[in-house]
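Okay, here's the structure, questions in a sec.
One protein chain omitted, others in place.
All chains are identified by letter, namely A and B, in their written order; residue positions are counted from 1 within each chain.
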Amino acid sequence: MLDEQRRKAMKQFALFGSSIMLFPTLDVQAKMLEKDVPVWDEEFDAIVVGSGYAGTAAMLSMMNKGLKNVLMIDKMQYMGGNSSISGGSYAMSRTSIQKEHGIQDDPEQHIKDTLKSGHNLNNPEMVRIMAYEGLEAFNWLVNNGVQWKLFSRSGGHSAPRNHSVGVGSFITMPLQEHIMKQGGQQRTRVIMDELVYDDKGRVIGMKVREKYEFKFDRSFDENENKTGITKYYRANAGVVLATGGWAGDPKVRELFNPALKPEMPTTNHYGATGYTIQKLIKDDIDMVDMQYIQIMHVTSADENSFGFGFRAITSGYSYGMMFNPKTGRRFVNEIADRRICSDAIFAMNEKGKNHPLLLMDINGAKTVEIDALQRGIEAGAVYQFETLDEMIQKFNVNKEPFLDELKKYNSYVLTGKDPEFGRTFFKNNDKYITIEKPPYFVMRPGPKIHHCMGGVRTTVDCEVYSTSGKLVEGLYACGEVTGGRHGYNRLGSNSVVDCIVFGRRAGFAVAERYKSLLRRA
Amino acid sequence: MKTLTMRIIISFFVLGLIFLWASDVPQNTATSNNHQYAIDGIHKKLSLGCKECHRELKQEDYSSAMKETCLTCHENYEKLKERTGHLGHNNNVHASPHFTNIDCDICHKSHKPSQNLCLQCHGQQTMKQLIVK
Partner (left out) sequence: MRKILLLTVIATFFASMILIWGGHKVVKVTGDAPFCGSCHAWDGLIAKTHLDDPVHGAANPKGVQASCTDCHLPHSSLIAYLGQKAINGFSEGWTVLTKDPTKKDWLANREHARKFYTYDSSCLNCHQSLLDQAVQTKDEPMSKMHLKYAELKNTKEAMQCTDCHKFVGHKELGLTLFQQNDKRPKTWEEWDKERLEKKK
């Protein structure tokens, strides 16, 4: 009897084994299980993967709830990833700063703007949480040493509600200082290779490589990078994924949106690859909205990456006019969202041969901090002209229609209505800003691949779903690696809100799980 | 007498040549190694061997992740910031608003050419001209 059974079992194993051999793509093993771990090198209460806005918010939040033995890892030789080089801008209504500027705004309007840009594909509950809870998170940042410096309006927002610190690291660094002061551990050059699951499918740790040496070459596939020493970290209460997006990875982004060609420029740092998201897909983690990858147009075509033109161009869209030099005419509402504007720019820029021109006068330029404007000029992203004729000559502008368009634009500003493209205008220091007074400043916007709206599907508490529809216990995700908050297109300055609000929620969720595990034990 | 004088003159001349050649023998300078990289040259002049920088026990474990070792001599990031202060606010590579206290080897390599991390995003002329040692 036993022999019979054994023979049957052997046959089944043989069949199964040989069929596995037939799968050519299975050179990568499926999920890593606890029994595959030779020995746990280190043990932590929780591990946060990624050190940007979301990662630091999650870590500080869980530490504030009492967790002590926590580790943050980042694969790069520096911390903060894309967050550190971003504009550091937070969109929120009802802040004291907004009130000081005399702006009437409310979260329902913020929600409307967000859903409109997202084509209603966003998860409405998550949008509501961002718009309402975002104020508490905003104040939490202030309490942790973050200082808001600039106030402006970003495309797609119906009112000025964008608060900026200057540069993103001015948000991540104060948070990281607090983390260090409270005894949290932070390590660079540690890359997560695999999540480790127990036999019930719960995440209990990870396989990493320490002393990882990232290769600064966008065409290099990170899967080929074998540097580093393998180690196994146990994470008792859970793992928080805050690994960011993959807009800097020419191969992976093209997989999800074939229109994004490898040679297109990006704002992202080199580390923004699809390494982690590919691993998560392989682990049957559920994804949402993967085809929506944003191209943003607040960068200069005259610069390599994010560059120095950002501040001047932001002001230009609020207080200036964008036009096609060949026709001399405007072609889009300058303050519409990034998708609408980038599409419009692509439609007229003849694959980079006919960049649009964004023009403002000295009054518009004065809304930019002088050193930011000077940096833009030094970097070749901002051009200064004493007369309009000089500009017209330099860029070969179609003169008659342009001058007519300029007159029309100025009249729209003063009446507050733009019948052609529906642009709205806001006063600056109680005055509408037209384009009249020399010197004149011109920028040439060039859209660059920027942000991944899609990603890991989670609950509102950042618990991760698997493709089977069940939650993966012990696994949390926040920040750009997640999807569903922004839908079709993300509004500028909503990302920081997403990262901080949901980063905190992830941190609280892990802390809760830790407490409940202690109670059970 | 004529031949004796000639002999003396010639021998002095030859001795002079020998002396010149001897004094020109190259000493153990920084240029007499097979790398052209500036950072390697300075470290070699100070007779820094492999073990001075690489603290791993086995040679096959050697990695360039050794910020602590660099800082043993180069003290701290504040001092480095002062050292490159003459580049001005926009180009001070050690005073980046984005990253602080980053690993030295992102830019400074001993065994291959160094690179400028800031240049990946900031391409102004003054940044392009910087020589990374």
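The criterion applied here is as follows: a residue touches a chain if its C-beta (ideal position, glycine included) is under 8 Å from a C-beta of that chain, and two chains touch if they have at least 3 such contacts.
Given the structure is predicted, the values throughout are model-derived calculations rather than measurements.
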item	value
Among A:V39, A:I370 or A:A521, the residue in touch with the chain that has been omitted	A:I370
Interface with the unshown chain - residue positions in subunit B	27, 29, 45-47, 72-73, 79, 82-88, 92
Residue ranges of subunit A at the interface with the undisplayed chain	366, 370-371, 374
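We adopt the following convention: only the chains that are shown with their structure count from here on.
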item	value
Centroid distance [mean C-alpha coordinates] between subunit B and subunit A, Å	40
Subunit B partner contacts - residues on subunit A that touch it in the complex	77-80, 84-85, 166-170, 173, 188-189, 211, 213, 216, 227, 229, 269-270, 303-308, 371, 375, 378-380
Subunit B - residues contacting subunit A, complex	61, 63-65, 89-90, 97-100, 102-103, 105-106, 115, 120-126
